[in-house]
Structure formats: C-alpha cells, structure tokens
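Worksheet for the structure shown next.
A single protein chain has been omitted; all remaining protein chains appear in their positions.
This part shows chain A:
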Amino acid sequence: MYMPEILSYGFMQRAFIAGVMVALICPTIGIFIVLRRLSMIGDTLSHVALAGVAAGMLGGIYPIYSALVFSILAAFGIEKLRKAYQDYAELSIAIILSTGIGLATILISMGSGNAAIFSYLFGSIALVSSRDVLFVMILSIFILVSTILLYRGLFYITFDEEAAGLSGVPVKWLNHYFIVLIAVTIAVAMRIVGILLVSSLMVVPVATSLQLAKSFKSAWLYSMVFGLLAVLIGLTLSFYGDLAPGGTIVISGVVILMVTIFLKSIIKKKEVSSSGMSITNSLSK
C-alpha cells in the first residue's frame, strides 16, 4: 500500500497524531478565551508552564507533568489574586506572568539542558515520544469531553455571566474548572506547538472562524477545521523544511486567516455590486 514518505517515519506519525489532538483542543478552549477577552491568560499560563518544564528537567521529572502542575497552580493563583484586586482584574494576570518568567529564567540558568528547553519553547516533531502521544491523547479526550458536557454553561457565562448565574448555571465552579482546562490544554499542546506559540493556536483559528461563523456552534466547528488545517500544513512544512513546528503551524494559521479575510472582502464587494446592479435595473424599469 502506498504511503507518503512523510508518514513512513514513526516520529512523524506520532507528531501527526498529537498534532491532530492539539488542533482540536486549542481552538475548543480558545473560542471561549477569545470571546471572554481573556487572551492574556493563555500567554501567562504558558510562561508558567515553561518554569514547570525547567523545574522538571532539574528534578528529573517528566517535564510535561511538572508543567501541568505549575500551570494549574498558576491558574488558581490568578483566580485568588483576582479577588484581591477586584477592580484591576488584569493585574492578577500580570503578577502571575512576571512570576512565571522570573522563575523560568532562574530555573533555566540553574540547569544545563538548554537545547531541550528550546524544543519546549518552539515545539518539536522529532522529539515527540510514544509517552508524549499517550499523554496528549488522554488529556485531549478529557478536555474535549469536558467542554462538550459543559458547553451550554460555558456558552451562557461567555455571553452573559450575570444572567447565567441567575438561571442556575454554577458560574463560580465553571469558571474554576475552565481555567484548569486552559492550564491542561497548554501542558498538552506545548510539546508540538511550543510554549511561546500555544496561545497563538488558541486564538488564530478562532479569529479565522469568526470571519465566517453564522452561529456559536459553527464558530466552534470552523475554528477546529482551521486549527486542523494549520497543524497539518505546518507539520508538513516543518518536516520538509527542517523548521520548528510551532512557527510553521502558527504562520500557516495566520496565512489561512489572511486568505479568508481577503476572500471574504472579494465576496462582499461582489454582493454589494450585484445588489447595486439590481437596484439600478429596477429603477431603469
């Protein structure tokens, strides 16, 4: 049976399996982040995850485990600080972001594995192990099932938190659970996309889907389709060009966004000119 060269390598098969999962979960969480205007949370938690990776390498622990623990703790830290600074919600994010970067810098300078850190920063396809794939699969299924089950509540909170609370949606509990889902998504996605670009994969496919969406459900589905396209194209480019996959995936996503905006503007112009024509025709009659 014919198999493209790219899929004949075990490491590429693993990268594609993990990549597809990441392509589904990042926009799934991203759509709620974007619509709640919380894009900075993704960046913050991924910087804390970097400190977790460095700590794991220093302590001889599987770095993704330590990144997961660090980002979940940071997620709760943000929630806790938000209560202390109720009128300056973004301050809690800035404090955790600074802590994450500071801690990561110290821990990285204490260690000697800078090349390995580099692979976590920008993503890697050659280094995705079977253990990574298993970890990504289990947690991705957990994230997808959680989001599908909690979709109605998350949607209502995203649109109108006050009304959601009054209609019986457990707002506080869902907010806590959601921020843990963001932290888990970052830990899952960082092996492929890299810590610095995780939040981009959460945001860019969503931005593209918002150009076309005719409902919330369609925005979610389109964002997953655009995420998948970006990951598949990005991984292929990464393989043939020997480039870091994080960069190729995100840039593929941005190109898809630009093409979508361009095509949409052409269609809109055509619609305007054809409706203008029909008005002129009816007037001339």
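Note that a contact is a pair of C-beta atoms (placed from the backbone, for glycine too) under 8 Å apart; a residue touches a chain by one contact, two chains touch by 3 or more; residues count from 1.
Going forward, contacts and distances are computed from a predicted model.
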Which of "Integral membrane protein", "Energy-coupling factor transporter transmembrane protein EcfT", "Flagellar basal body rod protein FlgC" or "Zinc transport system ATP-binding protein" matches, in UniProt, the chain that is not displayed
"Zinc transport system ATP-binding protein"
Given A:Ser98, A:Ser130, A:Ser218 or A:Ser273, the correct residue touching the omitted chain is A:Ser218
With respect to the chain omitted from the figure, which of A:Ala89, A:Leu134 or A:Leu149 is a touching residue?
A:Leu149
Per the definition of touch given earlier, which of A:Phe159, A:Trp173 or A:Phe262 contacts the omitted chain?
A:Phe159
Note that chain A touches the absent chain at residues 35, 37, 149, 151-153, 155-156, 159-160, 162-164, 166-169, 209-210, 213-219
